[in-house]
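One structure is given here, and the rest of the page talks about it.
Apart from one protein chain that is not included, each protein chain of the complex appears where it belongs.
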Amino acid sequence: MKTSVAVVATLAIASAASLFAQGAAPAAGPAPAARTDGAGAVHVWPVQRNIYALFGPGGNSTVSIGDDGVLVVDTMTADAAPDLIAAIRTLSNKPIRWIINTHSHPDHTGGNAVVARSGVYIATGNTRGGGGASILAFENALMRLNGSAGSPDKVPEAGWPTDSFFVKQKDMFFNGEPVLTMHQPSAHTDADAIVFFRRSDVIAAGDVFTPDRYPVIDAAEGGSINGTIAALNTLIELAVPEFNEEGGTMIVPGHGRICDESDVGDYRDMVTIVRDRVQDLIAKKMTLAQVKAARPTFDYDGVYATPSFTGDMFVEAVYRSLTASPGAASRSPAR
Amino acid sequence: MNGRPRARRLAAAVAACALVSTAAPAFAQVDFSGAWGARLHEDNLERGGGPEMNEFEGLPINAADRMRGDSWSASLWTVPEHQCIPHPADYGPNFSQLVMWSDVDPVTKDVVAWHTELSWMNPVRTIWMDGRPHPPAWAPHTWQGFSTGKWEGDMLTVETTHLKPAYVRRNGLARSEKAAVREHFIRNGDILTIVTIVTDPVYLTEPYIKSRNFQFDPGYRMTPYPCSVDVEIDRPAGEIPHYLPGANPFISEAAAKHKMPLEPARGGAETMYPEYMERMKTLPTATMPAQPAAAGTAAPPASPAAVGTPARTPER
Partner (left out) sequence: MKYRVVVILAVWASLLAGRAGAHHSFAATYFEDKTQTIEGTIVQFMFRNPHSFVHVEAPDDNGQMQRWAVEWAATAQLKESGVDYESLKPGDHVIVTGNPGRTASDHRLRMQSVERPKDGWKWSGTVR
C-alpha cells in the first residue's frame, strides 16, 4: 500500500508538471509509465507551492507541507485514515501539527483521531498537554462532533476539535504563509469553513463546492441553498485567475477534481439557475411533486446527478430550503 | 479534348491517395511550423458575426443541450467570470490566425511537442508527442485541455481530454467537461486542414465533426490580446442572466427570419444529413414570435434575501 501510494505520488507530480507546461520546452527522456490507481489508495496531486491535494475513496484532503510541519484540511473517513497518513509521509517526514475540519461530516472528519494521534502538539509551559496534532473547526462543527448538538456526527473524544472559533474567521501563519479559516454561514451546513492558503493561493473549499455532483444541502444541520450560493460567490471573490480565466487561485473541493475560478463560476451559475427555476415554480404555487415533474435540473443531470444524489433529490433540497422558516435548524450565525 | 483538366484530375487523385494512405512509415512527419491564416469559407456566418438565438440546426444535440440553449442569455458573457474566457481547443480553429511551432529533443532530434497559439485571446496549446499518458480524473481541466498526438502517415492525430466545460456553438449550446476531442492536422502544400471530432456523452448524440482550413501566411506576426475583467453591465452581484423554462421569447425568431421551418432550428443529429432537406420541404415555415413586452427579460423573479447576499455592483 505504501509503495503504491509513493508511486502514485511520484507519477502525479510528473503529470502535474506536464499539464501546465504550456509553451515550455519539455525535458528529454522516456515518457512516464502508465499509472494504475489502486482501489482504496489515496492519490496525491501537487496543487501549487506548499499545497497538495489528496484524493481518497470518500473525499478530498488538502495538505500544507513545509518547515513548520504538516497541516491537513479534512481527514477523510476513518477507513481511509491510514492511507491518508501514508500519502502524507510520501511528501514529508515533518510532524502533522494541525488538522482543520471544513465541517463535521464523517467523510471529512472520520480520520481525525488517527491522524491527530500520528501528529504532535509542540509547546512548553502551561499549555494544552496530551500530545497529538491540534484540530481546528468552526464551533458548530465542534458541537456536532462532541455530541452536544445531538447530531449523528458525534465521535469519541479523540476526534473532537481541540480548537474552535465562532466568529467569521480564524487566522494563523504556517509554513511561510497566512492560513485563513473562513466560516461560510448556512451553506452545506451551518458549520462550514473554507481554508485559504494565501501565499500558495489555494483554497480548500470543503463541501460548499463539489463539482462532481449537485451541492448537498444538509438542512438538518443548518444548510441552505442561498447560503451555498453565497459561499460559492465568496470563493469567486477570493479567487483571482492567472490568465484567461484559468489558473491563479486553485480550489480543492470537498469532492471532485481540482478547480479554478472559472470552474467555480460554472458551478455557481448552475446552482443559481436551478434555484431561480425552483423559486419561480414556488411562486406559481406548485407543490414539490409538481416542481419535480417540471424537471428543473434536466439540462444539468448528465453532469451532476449521481445515483446517491439525483436531480430530483437536489430539487427537493432546494424546494425545502426555499420554503423553510428563516433560521430553522441553524445555530446562531457567526458574528 | 483539353488534356490539362485531365492531368489536373489525375494529379488530384494521386494526391488524394497519398493522403489516404496510412501505411506510411511512422517518421513521415510533416512540418506545421509557421503562421496560418484562417479561411472562413465553411460555416462562415456562424464563425464570423456569430449564430442567432436558438439556431441549433446541423448539430447532434440532445434534449438536455437544447434546454441549455433555450435557457441561455447572451448577457451571461458580461458576468465577470465569463468575460476573458478564450475559445476552447475544439472551438478555437473556428477563426483566428494560428501559429504553430515545435519543441525538439536536442539529442534525438525528435519532436517532443507541438504548440498552437491563436490570435484571439492568445491561448496556447501543447500537443505532447512523447507518448506520455493523460492525467488522472482529478487533475485540473483547462480551456485547451491535455493533448497527445501521434502520426498516422502524414496526418497528425491528436486526442484531447481534460477540457473545461464550454460550448459547441456560441448561442448557449453546451459542451461538457466529459467530452473528448479527436483532431486530424493535415497539411497539403500551403493549406492546413484541421478536422475536429467532438464526442460528448452528456450533450451530443453523435460525434460532431467539422473541418477548418488555414493558408500558410509567413508574413503574419502574432500580436498580444490582453483581456481585462471589468463591470460591463451594472447588475446585482450574484445575479446570473438566463431564461426560465418557457420564458425565452426568441425560440422561433431565427427560423422565421430565414423562412425556415422551426423543427430544423431545434437541432438534432438528423439535421446534419442532406436527406433531412426532403423532410424540411414538408414542414410549415416558422412564424416570427410576438415582440416581448420587456424585450429579452432574463432576470429571474426576485429571490429571497440570501445569506450574505453581496451589495450591488458599484459597492464591490
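Letters A and B name the chains as they come in the text, with residue numbers starting at 1 for each one.
In this text, a residue touches a chain if its C-beta (ideal position, glycine included) is under 8 Å from a C-beta of that chain, and two chains touch if they have at least 3 such contacts.
Treat the numbers as computed from the prediction; the structure is a model and nothing was measured.
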Next item on the list: May I ask you to name the displayed chains that the omitted chain touches in the full complex?
Entry: B
Margin query: Of the residues B:47, B:115, B:164 or B:187, I need the one that contacts the missing chain.
Written below: B:47
Next item on the list: Tell me which residue among B:108, B:223 or B:282 touches the hidden chain in the full complex.
Entry: B:223
Item checked: Option touching the unshown chain, where B:63, B:137 or B:233 are the choices -> B:233
Margin query: Under the stated touch rule, tell me which residues of chain B contact the chain that is not displayed.
Written below: 37-41, 44-45, 47-53, 73-75, 77-78, 83-85, 94-97, 119-121, 170-172, 215, 217, 220, 223, 225-228, 230, 232-235, 241, 250, 294-299
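In this text, only the chains that are shown with their structure count from here on.
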Checklist line | Intercentroid distance (Cα basis), chain B paired with chain A, Å | finding: 33
Checklist line | Complex interface listing, chain B residues touching chain A | finding: 63-65, 67-68, 71, 76, 79, 81-86, 103, 105-108, 112-113, 115, 121-126, 128, 130-133, 135-144, 146, 162, 164-165, 174, 176-178, 201-203, 227, 237-238, 240, 242, 244-245, 300-301, 303-310
Check: Given the complex with chain B, which residues does chain A contribute to the contact?
Finding: 12, 15-16, 18-23, 25-26, 28, 31-32, 34-35, 37, 43, 45, 53, 55, 185-187, 224, 226-227, 229-231, 233-234, 236-237, 241, 244-246, 250, 256-266, 268-269, 272-273, 275-277, 279-280, 283, 294, 296, 298-303, 322, 333
